[in-house]
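A protein chain is absent from this complex, but the other protein chains hold their places.
Chains here go by letter, A and B, matching the order in which they are written, and residues are numbered from 1 within each.
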Amino acid sequence: MKLSVESLSFRYIGKKEAALTDINLEATGGELLFLVGGNGSGKTTLLSCIAGLMPDIIEGEISGQILLNGDKLGGSNKSPLLGFVLQEAEVYLFPRVEEEISFPLQNSGFSPAEIEKRVQEIADVFDIADLLGREMNTLSGGERQIVTIVTALIKDPPILLLDEPFEQLDPDAADNLLKLLQTIADKGKIIIIAVRSFDYVSSYGNRLIILRNGKIIASDSALATHKQSSLVPECLHSIALSASHRLKRENSTVTTGNRDVVCTRDLCYKYIQGGGIQDINLQLTPGETLAIMGPNGAGKTTLLKHFIGLLKAQKGMVIVMGQDAAKVPVPVLAQNIGILFQNPDDQIFNERIDKEIIWSLKTKRHCSWEKATAECQPIIENLGLKKIQKLHPHSVSRSYRQLIALATVLSSQPSLLILDEPCKSLDATHTSQLMSNLLSQSCGINPSIIMVTHDPYLTWAYSDRVALLVNGRLLAIGTPEEILCNQELTTQARLSKHPFVKFLQNRGQA
Amino acid sequence: MKKTFILTLIPVAIVINIVGGMLAGALKLPIFLDSIGTMLSAVLLGPWLGALTGLLSNVFQGLLTDPVSIPFGLVNAVIGIVVGFLAKSRGFTDYVTPLLAGLILAILAPIIGAPIAVYLFGGVTGGGIDILYAMFMHQDMGIFTSAFLARIPANLLDKLLSAYLIMFIVRKLPPTMQGYGVKLS
Partner (left out) sequence: MKIALHTGAKFAAMCLALIAVVFTVELWQMVFWIVLCFLLAYLAGVFGDLIKRLLPFIYIVLLMLLIHSLVNPQNLTYWWYFGLEGLEYATRIGMRLIGIVLLANLMLLTTSSHELINYIGRLHPDLGIIFGLMLSGLPVMRNQMQTTLDVQAARGLDYHDRLLGRIAAYIAVIVPVIIQSINRAYYMAQLLYLRGYTGQRKVLEERWNGLDWLLFFSSSLLLSIAIYWRFAHC
């Protein structure tokens, strides 16, 4: 079996520049192929083209051809042959898992008995038989990812495409998924995985293709990763990144007062449906950066919500800057705290970038629009948003929207910054840009920072201490070296299989 | 617009109807705001698909919780038609169009809603409107006239506010999502 893409170009409707230019690639059965590229490199566009979404579903101008065993894909042959797992793994069609998985079979006119048989079979293969009767919205991120992949595979397609499949997963789950994909590939399928970092590429995959600005700039065997990575700084491997810089704030150890910025005492919060946090005791000293790591569902977000009063402690206490967080209204507490959430689209609602930033300051300070406008000018300029400030936030890329969200956070000069997965879906260049902006802009006020992340590199490079949260309990707290180099702790926190953690631990032993 | 996208946009608009109403309740606003999605669908997809959205919204919500509300889908459909035609002819970002939409709907919605309400509920709603309804009937106005007149003030407030809210929402949407909302000059 052979997939070949020949001089493929694509331009989105209403856009001047092409998203893809003259793409040529070939893949044969049994291959696990990585498509590596930064934000906006054209990975998703290329996968969507191969999947046949253009121009029927996504409008634009397409040229060139995509052949499977010499036959043209798409075109007159309407039924799609491929499995495609979208980057937006939280998007699904039906309420129940079983309905979701059987839908492609219903569309091909299988009989109910046959559908049931097929669904049972594939559920046994992927060990998800117990999920079939569940509701989609009760699944964890990892479970939903598997269901999506099973749905893509139910009609036994020769090719499986996955767009950023590791984004929702903790490092160990990502590693498990890669092993699974490898076994699927070994059965003779073509698997193409789009990623934005070299992190997993070196240990898996037969081949990689590097995309930048819609063009293939290199194509090689995966083993040559480190050589390739210098070509594409936006996709640098964490190991390579860690060699180049470690960007902690210089004055981060300076303590301006003895009082803790955040202090929790025996904090408990349980959800009725299970899960939550228990007996959390931690302190954050002024000027410190604390990273919180742990598997999906360990209670990281639950813990964060207590710092801003969105959840009230059921037992124990949370003191934030001398105030009991459970007793102060959220908007009042928010005046000295800035939170950067993982998805900027959850909050952006103004029709202009500058308005969004000014609104934030005005709302926090209850000052006049003019005063807020004047105060926001420096931050807009410093973050490089001046040129685009009159545009609609949704007409710029998502990494810019994350920068806008950062600007709204920094505009009020908070003394406590809370970052929830700040660099999710950002490539290495955008990550370091965001983090260095954050650190340089906030230097004057030197805020304390709490950062939730899955990314061990981010923790290693930017934090003073790491707290590990597992099953709602605080497992350990210490310097990044103490935590990340400890094999037992990282195994429990489902971090041990991350390439960067492996590297740190190997280096420690050597 | 592509058919599959229309097919996924209609259920989303129905859910916006529900969520919009829930949010109005959560913020303790004095209006229902339960046809935001229908209006939005009409602005994006035009009057007929807007009407379909409104109708299906009541039918499907009715199947889930309260089947008796299904006949009022006709009112919701008319909201879609009126907003859709207005958006198609004048856009939906100026200050006049929501005024027109609000005024037209304040009359049209009760014209269709009142007979259904009289047939099913004897004109009674279980809310504050009933006082007005009783007063009109006490003046010997006839059941239908009373039910119609009693509904106008609340509808005027609700539809005017909803229409202006939709205008502000359409203004804030990304250009690619504004549909007929922006008049091309």
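Convention: a residue touches a chain if its C-beta (ideal position, glycine included) is under 8 Å from a C-beta of that chain, and two chains touch if they have at least 3 such contacts.
Source: prediction; values computed, not measured.
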Per the touch definition above, residue among B:20, B:73, B:91 or B:181 touching the missing chain: B:20
Residue of A:325, A:348, A:426 or A:504 in touch with the missing chain, whole complex considered: A:348
Of A:112, A:188, A:384 or A:508, the residue in touch with the unshown chain: A:112
Residues belonging to subunit B that touch the chain removed from view: 2-5, 7-12, 14-16, 18-20, 22-24, 26-30, 33, 36, 40, 56, 60, 63-64, 66-68, 119-122, 124-126, 130, 133-134, 137-138, 140-143, 161, 165, 168-169, 172-174, 177
Residues from subunit A at the interface with the omitted partner, ascending: 48, 51-53, 56-58, 78-80, 82-84, 86, 88, 90-96, 99, 103-104, 106-109, 111-112, 135-137, 151-152, 155, 305, 308, 310, 329-331, 334-335, 337, 339, 341, 345-349, 360, 363-364, 394, 408, 412
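Rule of thumb we're sticking to: only the chains that are shown with their structure count from here on.
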Subunit A and subunit B, separation of their C-alpha mean positions in angstrom: 39
Of all residues in subunit B, those that touch subunit A in their complex: 2, 4-5, 171-176
Interface residues, subunit A side, partner subunit B - complex: 14, 56-57, 59, 349-351, 392-395
